[in-house]
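Note that this complex is displayed minus one protein chain, with the remaining chains in position.
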Amino acid sequence: MSEVVRSDAGWLSREEMDAARERLPIVYVDAVPVQVDAQGVVTAVGLLLRIGGDGQVKRALVSGRVRYHERVRSALLRHLEKDLGPLALPRVPPAPQPFTVAEYFPTPGVTPFHDPRQHAVSLAYVVPVEGDCVPQQDALELTWFTPDEARDPGVLAELAGGQGTLLLQALAHLGV
Amino acid sequence: MSEVVRSDAGWLSREEMDAARERLPIVYVDAVPVQVDAQGVVTAVGLLLRIGGDGQVKRALVSGRVRYHERVRSALLRHLEKDLGPLALPRVPPAPQPFTVAEYFPTPGVTPFHDPRQHAVSLAYVVPVEGDCVPQQDALELTWFTPDEARDPGVLAELAGGQGTLLLQALAHLGV
Amino acid sequence: MSEVVRSDAGWLSREEMDAARERLPIVYVDAVPVQVDAQGVVTAVGLLLRIGGDGQVKRALVSGRVRYHERVRSALLRHLEKDLGPLALPRVPPAPQPFTVAEYFPTPGVTPFHDPRQHAVSLAYVVPVEGDCVPQQDALELTWFTPDEARDPGVLAELAGGQGTLLLQALAHLGV
Partner (left out) sequence: MSEVVRSDAGWLSREEMDAARERLPIVYVDAVPVQVDAQGVVTAVGLLLRIGGDGQVKRALVSGRVRYHERVRSALLRHLEKDLGPLALPRVPPAPQPFTVAEYFPTPGVTPFHDPRQHAVSLAYVVPVEGDCVPQQDALELTWFTPDEARDPGVLAELAGGQGTLLLQALAHLGV
């Protein structure tokens, strides 16, 4: 009950959310889940397999909107738990500075990022996960790729909406 | 006219905007205008003098929302021009990574940042300005402070909504 | 044995090191050890109590030089283990971007940072530690401070060489 009450103001009816999406940029977070070794070097990057709105199977990063009265880090944890399960043990970075900001436009070509549903401004973070990931809800599978495998054009092409570019930006930021 | 047409989708009636502000986090930008010397060292920080909604005179950073279908950097430039005038020659940083993200909550005390009107998630940037600043519209005055003067508790206390904290974060980031 | 062989090239006699310190900037790392809660929010900052070269007891961050042919992250881990013990479980950030660069000059006043022995250019990182810290070697004690306690002018004044400034920069970067 308390969960419902607390989140109340952050929940919109589908119609209200659709209306907002046509008028305002929506605050989003993107998380790149990674596995690290004892030295903190990234050894693997996790990509979800999802069924998109168009029925197509696509790879995806962990991504979602920030609710009204929700902290950015709470939104990150909520979406990580929703997609990777409750035992993933994500280590959300202690500082709020994202490694980049991805601007998803409803019109393709304005930026490398595209979302036909909305204009989303997304804060992007790399998040080490230390536990067991069990994909949840609309995520069919989580696959771990080495940084080299993740950079493969075939893998990148399976990411929709420009998330292939965002993944490359994350790998560049990580220096791997 | 072209301004009206171009911005059309980004404009909401006051009622619609008020409704959205009670339901969704709003995307904002904060800019800390600075003067730099030939080596790029910050020599002065610019603070606006504004009349707030409550009729009180307060100091403020350059701050405002990002419109629908507007790039973050375009929003930064729009608010800088609105507050500092058309001859300020702001040098918006080439990379989208902000130095921090300020989360303004309508409830005081959740974060250091507070905005009674809305939940705003604000990308914060330091922006060198090279031209002449002439405050516009509801900005009464722009005052340049040395970094040491800006850190003065008396000056910081004149900044509302936690922007004193944001200014200290900017100075810390600048290493001055 | 392999440790000695591998580190061989990175070890200089005291005389050679002293000579180098008068001629070249030395690559350093600074680490701010922190404790975080389940959401990744920093709840405590760890400061060492050390006996300085002058026999004075001072607080200090974890700090030390990078050896020849040593990775920056390996140097961070080596100094964290040396000061906090082998069970501290430090989580070195996966990306090489430091939150700032502290330039310690042998002449006071050039920057906020001062080291009478040398010119050191130090890459500064915030490092969450998840295990048990047991100060080692010349570190007498490790004390955990809440962010508010750490900001206390009395505590900051006990940090030598400008590390009080670096601690404030870390807290500003963390948004706490």
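The letters A, B and C name the chains in turn, as written, and every chain counts its residues from 1.
Quick note on the criterion: contacts are C-beta pairs under 8 Å (C-beta built on N, C-alpha and C of every residue); 3 or more make two chains touch, one makes a residue touch a chain.
Note that the structure is a prediction, hence the values are computed from the model and not measured.
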| item | value |
| --- | --- |
| Per the touch definition above, residue among C:26, C:41 or C:89 touching the missing chain | C:26 |
| Hidden-chain contact residue, picked from the options B:64, B:96, B:135 or B:164 | B:96 |
| Contact with the hidden chain (one of B:36, B:49 or B:110) | B:36 |
| Touch residues of chain B, complete complex, unshown partner | 34, 36, 39-42, 71, 73-74, 77, 91-97, 99, 126, 128, 173-175 |
| Positions on chain A contacted by the hidden chain, ascending | 100-101, 111-112, 168-169, 171-173, 175 |
| Chain C residues touching the omitted chain (full complex) | 9-10, 12, 16, 20, 22-27, 66-72, 95-101, 103, 105-107, 110-111, 119, 121, 123 |
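In the analysis below, only the chains that are shown with their structure count from here on.
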| item | value |
| --- | --- |
| Whole-Å gap between the CA centroids of chain A and chain C | 33 |
| Sites on chain C at which at least two other chains make contact | 173, 175 |
